[in-house]
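The complex appears here minus one protein chain, its other protein chains still in place.
Labels A and B are assigned to the chains in the order they are written; within every chain, residues are numbered from 1.
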Amino acid sequence: MSAVEDVATQTAAVEAVPKRAMTLGTGTSLVVLTLLLVVPMFVKNFIIFQMTMLLIYGVAVLALNILTGGSGQFSLGQSAFYAIGAYTSAILMEQYDVNYALTLPVAGLVCFGAGFLFGQPALRLSGVYLALATFALATAMPQLLKLGYFEKWTGGVQGLVVTKPDAPFGLHMSQDVWLYYFTLVITVAIYVFSVNLLRSRSGRAFMAIRDNEIAASAMGVNVALYKTLAFGVSAGITGVAGGLGAIAVQFVAPDSYTIQFAIALFLGMVVGGVGWLPGSFIGSAFIIFVPNIAEGISKGLSGAVFGVLLFLVIFLLPHGARQIAIVGQQLLGRLRR
Amino acid sequence: MELFTNQILAGISTGAIYACLALAVVMIYQAIDHLNFAQGEMAMFSTFISWQLMQWGLNYWVAFVLTIALSFAGGIAIERVLFKPLAKAPILTNVAGFIALYSIINSSAGLIWDFTIKQYPTPFGSAPFLGSQLISTHQAGMIGVTLLLLLALYFFFQYTRVGLAMRAAASLPESARLVGINTSWMIALGWGMAAAIGAIAGILIAPVVFLEPNMMLGTLIYGFAAAVLGGLTSPFGAVIGGFLVGIFENLAGTYIPYAGNELKLPIALALIVSILVVKPAGLFGRHIVKRV
Partner (left out) sequence: MRFSHSVHATALAAAIATFACSPASAQKKYDSGATDTEIKIGNIMPYSGPASAYGVIGKTEQAYFNKINAEGGINGRKINFISYDDAYSPPKAVEQARKLVESDNVLLIFNSLGTPSNSAIEKYMNAKRVPQLFVATGASKWNDPKNFPWTMGWQPSYQTEAHIYADYVLKEKPAGKIAVLFQNDDFGKDYVKGLKDALGPKASMIVAEESYETSEPSIDDHMVKLKTAGADIFISVTTPKFAAQAIKRASEIDWHPLQIVVNVSSSVGAVMMPAGFENSQGILSANYSKDAGDPQWADDPGMKKFVEFLAQYYPDGNKLDAATVFGYGAAQTLVAVLKQCGDDLTRDNVMRQAASLKDFQPDTLLPGIRINTSPTDYAPIKELQMMRFKGAKWDLFGDVMNGELTH
């Protein structure tokens, strides 16, 4: 006996975001970029460190946004790809003395491969089943990293300490500031790449699959290819973020990349607005700063306060920060008239 | 050979834990078509409530019944207050809501009852069952109660009007509304029942794993896996899934050389994923036909 699921009338698992609305307007983008360039001159090193982490987690959430918001595939396993990227960078830097900048493309490629491979069995799964499979991947990763077999590379449970790079060419900059600008350049590059990806033919294929997979395949979209491609690209970008993360934190250990982290990235995507790429950074800010705020309010109940704040956000903005952007744009539109 | 049978028996006894929780998971899935991450925490909180009632002097069975009632009411309350407003929101937002709920419950339990483990009594005693040293009377009792619960759920869904209404509301909400079913209250009912079943699961699990706020951390993943393996639409599948997961895990840990012991969970999950690839709706689940 089978149950019939009416796909056409059912609400899509991931709601469609109009392509136009996927990014910020040019004006706003320039303003944000200028701010990001200028801020380090006015704040302490510690804040610069936090901003670097914001960009790094933002890139990871962006990757998830491409996968879920773009191609409609759930993933609770991004922490696994982040971990692979982080360890790739760390191992190359510490065991093989590779320059830190060169480790990032390698991390990205390795993770692209991993993501593409994972995408294959994931093809037959969707919705909650895919979520479970990615969840399984995320829980498996710390244990794989602890395996005695890999210990001579990974450092086992003790992890690896990573050396922080200096500013090159004798520039008069602290390590934190240099790392921030380095991360910023990479982040902008990945952001531009992602926007273009989603506007391209591949991006349209992703979105077609997201909105109605059966219709997409009936229209000739190679569903299998694009689904695995989405996984690959998303994993690759997450891997680059992981590599940057390893360099910024200067330490990699299996305990850094648990399922809690995957859940945090997921929350970051929802809060920012699924499918809205700029929202990735708002989501990233949420997952970095709100736990600190919650701890400030009540140390014993920091988890509960965090949960309450999260509920507030999703009640007020069920579609994430994108709603604020839409309201903002409407206001601007009215002002112009 | 002895080790093999020992591990199978041990697997059945741990599997009973997973089966219990899997039933709650399937219950909520029947109601809302989603996996509720906070299910384990709700079960844990209910168990703490029953523990507290016993600390205040109530008898085990009185506390048991009271807790079930409170959990049922609590589940409905949570749904009405927190998730009904999110009914129109995207699914992912609802999932974020589950995560928030998880956080709130876990943290509150930690504050109220702190994180040291507490002993939890069992009505079945801890003697070896039928002389076997691998299954205690408690674990046998656990399996028994799980099967009873399963039977009760089966009758509820197959032979009562409310059960039928709930199934209808979950599978085809629009059509259900057209025939006069209040789908909104069906969802609330589903939450209440899931909370109640979760409470029973927690009360059965606590004597084995000891009561503390993080007690459901690992169990929930196995519960999900068991439910999915068995088929999310089939309570019977959930129970079988639970036992299978328990056995798989133990055999993998014992017989896969080298890494088997350290990778028990990933191997078990990998197996489940492979089964899903072959049978997407799980072993006993209803095959979903997608129609455009």
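Simple rule for what comes next: contacts are C-beta pairs under 8 Å (C-beta built on N, C-alpha and C of every residue); 3 or more make two chains touch, one makes a residue touch a chain.
If you're wondering where the values come from, they're calculated on a predicted model, not measured in any experiment.
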Residue, one of A:A167, A:V188, A:I214 or A:I326, that touches the chain absent here
A:A167
So one chain is hidden, and I want to know which residue out of B:N6, B:Q52 or B:S184 touches that hidden chain in the complete assembly.
B:N6
Contact partner of the left-out chain, one of B:G110, B:G192 or B:G237:
B:G110
Looking beyond the chains shown, say which of A:S126, A:Q175 or A:Q323 touches the absent one.
A:Q175
Residues from subunit B at the interface with the omitted partner, ascending
2-3, 6-7, 10-11, 13-14, 17, 107, 110, 114-119, 126, 128, 133-134, 136, 205, 208-210, 212-215, 217-219, 221-222, 249-250, 253-254, 261-262, 264-265
Just the residue numbers, please: which parts of subunit A touch the chain that's not shown?
44-47, 49-50, 53, 139, 143, 146, 156-159, 161, 166-167, 174-175, 245, 249-251, 253, 255-256, 258, 260-261, 291, 295, 299-300, 302-303
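We take it that only the chains that are shown with their structure count from here on.
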Rounded Å distance, subunit A centre to subunit B centre (Cα mean):
31
Subunit B touches which residues of subunit A in the complex?
1-9, 13-15, 68, 121, 124-125, 128-129, 131-133, 135-136, 139-140, 143-144, 146-149, 212, 214-215, 218, 263, 266-267, 269-271, 274, 300-308, 310-311, 314-315, 318-320
Touch list for subunit B against partner subunit A, complex
29, 34-35, 82, 85-86, 88-93, 95-97, 99-104, 106-108, 110-111, 171-172, 174, 221, 224-225, 228, 232-233, 258-259, 262-263, 265-266, 269-270, 272-274, 276-277, 280, 286-292
